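One protein chain omitted, others in place.
Note that the chains take the letters A and B in the order they are written out, and that residue 1 is the start of every chain.
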Amino acid sequence: MIITLTTDFGLSDPFVGIMKGVILGIAPGVQIVDISHDIRSYDIIEGAFLIESTYKYFPTGAIHVVVVDPGVGSARRPIAAAAHGHIFVGPDNGVFSGVFENEVYHITNRRLFLDSVSQTFHGRDIFSPVAAYIAKGAPIESVGPRILDFLKRPLPTPRPQGDRLLGSVLRIDKFGNVITNLRRRDLPYDFSIHVAGLEITRLYSSFSEAEPGEFFAIEGSAGYIELALDQGSAADKLKVTRGAEIEVESMSSNH
Amino acid sequence: MIITLTTDFGLSDPFVGIMKGVILGIAPGVQIVDISHDIRSYDIIEGAFLIESTYKYFPTGAIHVVVVDPGVGSARRPIAAAAHGHIFVGPDNGVFSGVFENEVYHITNRRLFLDSVSQTFHGRDIFSPVAAYIAKGAPIESVGPRILDFLKRPLPTPRPQGDRLLGSVLRIDKFGNVITNLRRRDLPYDFSIHVAGLEITRLYSSFSEAEPGEFFAIEGSAGYIELALDQGSAADKLKVTRGAEIEVESMSSNH
Partner (left out) sequence: MIITLTTDFGLSDPFVGIMKGVILGIAPGVQIVDISHDIRSYDIIEGAFLIESTYKYFPTGAIHVVVVDPGVGSARRPIAAAAHGHIFVGPDNGVFSGVFENEVYHITNRRLFLDSVSQTFHGRDIFSPVAAYIAKGAPIESVGPRILDFLKRPLPTPRPQGDRLLGSVLRIDKFGNVITNLRRRDLPYDFSIHVAGLEITRLYSSFSEAEPGEFFAIEGSAGYIELALDQGSAADKLKVTRGAEIEVESMSSNH
């Protein structure tokens, strides 16, 4: 059995080590896989993007614990869900918006928790032990009642404005590639992308097609259009950050 | 069998990978769990805090290797200890101060070392192979003679001064919460905490109880009083760092 961990805890504090200890205490043989602990503090959208991009590459049956949890200790519910053959465990705050279908359970069964539950660290007290018990064979129905009113926050999608399409920047990756919310199908054959005062009109299929210093578009590995600069950081050069606006138009409609 | 690793090696250099290779070469089936490699260079107190906070969440029998070792190559001894059902392996420099009881052994048995022992990397040459042999079944007594004069450096505890209690900052966590060395029992019912020119008089049980922008105290997941700011960094706003002084008084005694 595989349990993956995705959090905004960083690796300098003991939080992640503690979660692993709790899991291995309950389910000794489980394989724990770190996806990332480097999500910006409290950034639910970044967590949602990360788990949505990653879970599908794991074998079905994997259990994915995601703890980006600004509302810990409040009325937000702990949940577990089954979707696409995987199990997801974490807070009901939209962090699973990209993966949920409709089989979602409110975690209420205290026999699956640590003996004492804090109001500050549900990753340790609730999410890790629940995931470990599921890994050991507890059916997902055992965590608590099924719910229908779980929170979904869809990622922002491009919207038309006149003869243009307005997209936005979802994320900057480690290499400085600017991941947009545009798909290949959103680009007309003679597209022109406007971002930060620059016009991009080339779509390449690999980074190596570009000339040195040339900005270009590329369909990235997550299926989104990315704005890139070969062996350089497009984001640094363009000075764009997450949320920045991107305009797409057809060059012919342009004239 | 579980071996955990806690070091100040970072993850950019090959040191941690090398330790894992050595362990798996000796004890192929062992589960290696990274606790943190992000301890500040040579910071024995931070290492002591981290392992003391974390080990108890692992199942008994786990072996915890901690390498924060400014004295490598000097006369400081390599040690192994049994405490609370766990095994600890590392340098005798106080890094295990929070966990040791009294069963401590000086590691001298060279048959448990790598063939060639450097004076700069005992994590590779001594601590990893010793931990791996213990994981494979070597009794802890086999590492060398028991010793009684191992080093203990207790964490700083609050001290009374007149009608006040003087505490200090143990640590800043990734979210900017200020972890103090105060316990819940150290706070009178009408407490007033003075830190960096600010007065804090509220103790909440969860982060979500606070008003936006409000500083408050909370009992953190490690059992210490933390000074916090909801969804913001209290440490950045207060400009406090580890070691900063904190004064606690009773509001009634104040007047």
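In this text, a contact is a pair of C-beta atoms (placed from the backbone, for glycine too) under 8 Å apart; a residue touches a chain by one contact, two chains touch by 3 or more.
Quick caveat: nothing in here was measured; it's all calculated off a predicted structure.
> Any idea which of A:T108, A:Q231 or A:S252 touches the chain not displayed?
A:Q231
> Could you tell which one of A:V89, A:I218 or A:V248 touches the chain left off the display?
Checking the options A:V89, A:I218 or A:V248, the one contacting the hidden chain is A:I218.
> Quickly run down the residues of chain B that touch the omitted chain.
So the residues of chain B touching the missing chain come out as 8-18, 20-22, 24-25, 28, 32, 41-42, 70-74, 118-121, 124.
> In the complete complex, which positions of chain A touch the hidden chain?
Considering the whole complex, chain A reaches the absent chain at 2, 4, 6, 31, 33-39, 50, 53-59, 62, 173-175, 205-209, 218-222, 231.
By our rule, only the chains that are shown with their structure count from here on.
> Where the centres are mean C-alpha positions, what is the separation of chain A from chain B, in Å?
Centres of chain A and chain B (C-alpha means) sit 31 Å apart.
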